[in-house]
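Below, a portion of the complex is reproduced, with chain positions unchanged.
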Amino acid sequence: KPQSSEKPNEENANEDVPKEVRIGYQVIPNAELLAKQLGSVEKKFPNTKITWLEFDSGRDVNTAIASENIDLGLVGSVPLTTGIANNLPYQVYFIHDVIGDAESLVVREDTGIESIKDVAGKKIAVPFGSTAHFSLLTALNKAGIDPNQLSVLDMQPQDILAAWQRGDIDGAFVWHPTLGKILEDNGSVLLSAEKLAEEGVITSDTGVVQKKFADKYPSFIKEYISVLDESINLYREDPKKAAKTLAPALGLTEEQTLQQMEGLIWLDYSEQKASDYLGTNEETGQFANVLESTGQFLKDQAIIPSSPDLSTYQSAILHLK
Amino acid sequence: MPLNTYDNQQAGEAPFISLKDMQMEYQSGSKTLRVLENIDLDVNTGDFICVLGPSGCGKTSLLRIIAGYENATSGEVKIDGKKHKGPNADIGVVFQQANLFPWLSVEKNIEFGLKMKKLPKSERKRIIDHYINMVGLTEFSSLLPHELSGGMKQRAAIARSLATEPKVILMDEPFAALDSITRQSIQEQLRELWKQTNKTIFFITHDVDEAIFLANRIITINGSPGTVTLDIENPLANKIEEASDYRDLKGYNELRHLLINTLKNREAPLSQNLIKAKIAAAE
Amino acid sequence: MKKKYIPPILSISAILGVFLIWSVLSYFNAVNPLFVPSPMKLWEAFTIILKEGYKGNPLILHILDSLFRLTAAFLLALVTAVPLGLLSGYSPSIRAIFEPFIEFYRPLPPLAYYTLLVLWLGIGDASKIALLYLGAFAPLYLSALSGVQKIPQHRIQAALSLGATKWRVFSHIIFPSSLPEIFTGIRTSLGFTYTTLVAAEMVAATSGLGWMVLDASKFLRSDIIIVGIFIMSILAISIDACVRLSEKKLLPWKGKE
């Protein structure tokens, strides 16, 4: 069990330090991955065993949270909405990144698709249940296209790549590294998450924490956030160096890494406390509203059966003193 | 009309197996098939009984009831004066097919019953050696059953039954699967063994010659449902050994015809005295 | 007489018992409904997808789509694997040519080569059917082969002595003699193919029972997962029952040679 012993430790000072913390991360160029690469989490908590577990979808992170296998995790805002709607016992403590160019709708150059209106009748692939899925559906909705007018295919990124190479699909809403690879192969960006964000359709990758863990070790989270903040500062000061550190984890060159990092917006914790995002105890942030509208949209699209009201989303955001 | 002309040799002793007015029925689907009827039979210690009868008359059923594998539908089945308590080591059985345990060597097969009796190891060894020698398998004691010929398997099965020293041995056409030469030699061995040990043997066969050669008492079962139609002492029993070929013995042909005709139901069953007279006349 | 009723009664009691415990636990909220939804909730989920379908397609369409893929793959396997197996049993040379490849792929987890199939055949039904086909092929091939090998030599000799030619022996003796084994192979093959159904519907599907369960798991819909599982199980048991029934009809002599 993660929370180590239930009984209080002998030494008062150590009361708040967990013996082991299990972090479910995903390979996305953000501050958490940077901190992992630098080993700064381990440095910060010398008395805690840090276990990193790699996940490749928000679905598995949700499942791992539900089965209490991880304490901290990273999920996209859409799986997060699904999780909250299913009463998963977790709270958002951090926004790792707001998705910009890093998730885009790419179409083949030879299909003649020039605007979102042209996708009717085409084959567009997207991993279902992901932020990209949500972005695609929202974009279609905004353009007044019924998803039934085209075929939206449920595919994992690697399958998208394979299908693209074979010419089986006309376009895909997907993230890196698949995004980079299909762009190189006669792909052009039709629409990006950044563009949608400008229209108020925000998608992001969030850090979630097991509720029990948050109640028990608030100061750990605080300090973990400070580690993330350090990473963000490092990136801001020396993006090249950050890219160099991340490149091996992504299996890319430094330039490619840097390019991908630019597709994501990194916010430090103080920025996140603004009312546009997480907010504070006193002033509720807009992020809960984003989640609420995401949930509402998913429900309207009959993707999830029901979405809770705003207060549920609000209480799923952790405000640290 | 069952006919019981056999006069008890050891009239003083109580019979070891005793069936009284026994009936046997099988349920097949919704139909009831009566297989045996009005069976009255006493088996005495030391008897070598051969049971003859046409196919399907209920010989095997009778044996299974005595072995305790099946319960009679009605009537009394007593072993040693007590109600039958199911299959047990007092009643040995040798089946038509040798039926050895295929994962045990000849030796281990014979040891099985002794282990069940919880005899100490040295004792077991002694008994195994004795019986394995008796059936002439000493050289083959460590072979597995599938490495033996049909006759060898059957001999091992007999040794296995004997080793536990049951009070009676039931045999269901044990030699039917053997070729005629092996068969003859194993018949001779069984006869010898019976003489030496004075075991009680209940032996089913459909071969009239086999019955004449082996038994000191011959029973025929007939009809449907089967009943005991003849139960006689074998008049040739004591002369078999002396003769070079028992088929040349006086009275052999008469006995043979009598048995065959009884089996075919052509001749009315005769009384024991009449049979004796007939055979005597032939001599 | 009454003894024969005991086992079925026990079976039914065991099933009811589990349902009861499940209902009671659910009722008192003793288990997280996310992990084990209550029977009531399952029933609701079932009636909803029965009425409204799942993600735009009616339930029956999901079932039919899956059945179509299964059937197509299975029939394809039947008409290729069985003749090849029979020929392999008849001729050691033919067997020698094909067997290394069959033995090579046979033990492989289907998911290991699925990506390759998608690369080769695309994301349409072709790769899905190919995956199921490969699952169905090996058991059918092996059963036909072993069917031929188990034919008693004297049966073939009897046919020859009755004037049959080599080709007639194949069509009139080898084939019918192998049917019991082939039927066993059909059941194994269908069973194995069925277990790869979900894997086959992992890529680029938007219909099918397997896809439904996978999609539900993305949205933490344990109720749909479990309903899907029930439907799959019932379907599989029905398919198997049909095969068994037709086996009994077609081969009354099976096991009684």
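By written order: A, B and C. Residues from 1 in each chain.
Going forward, contacts are C-beta pairs under 8 Å (C-beta built on N, C-alpha and C of every residue); 3 or more make two chains touch, one makes a residue touch a chain.
All figures in this text were calculated on a predicted structure; none of them were measured in a lab.
Novice: Please state how many copies of each chain type the whole complex in this structure file contains, using the displayed labels.
Specialist: Taking all copies into account, the full complex has the composition A x1, B x2, C x2.
Criterion: only the chains that are shown with their structure count from here on.
Novice: From the C-alpha centres, identify the chain that is farthest from chain B.
Specialist: Here the answer is chain A, farthest from chain B.
Novice: If I average the Cα coordinates per chain and compare with the overall Cα mean, which chain comes out closest?
Specialist: Chain nearest the centroid of all protein C-alpha atoms: C.
Novice: As a quick test, compute the distance in whole Å between the mean CA positions of chain B and chain C.
Specialist: The mean C-alpha positions of chain B and chain C differ by 53 Å.
Novice: From the C-alpha centre of chain A to that of chain C, how far is it in Å?
Specialist: 39
Novice: Would you pull the chain A residues touching chain C in the complex into a rising list?
Specialist: So the residues of chain A touching chain C come out as 57, 59, 62-63, 66, 79, 82-83, 86-88, 125, 128-129, 148, 151-156, 158-159, 162-163, 165-166, 168-169, 302-305.
Novice: Tell me, which parts of chain C touch chain A in their complex?
Specialist: Within the complex, chain C contacts chain A at residues 32, 34-35, 48, 55-56, 115, 118-119, 122-124, 202-206, 211, 215, 217-221.
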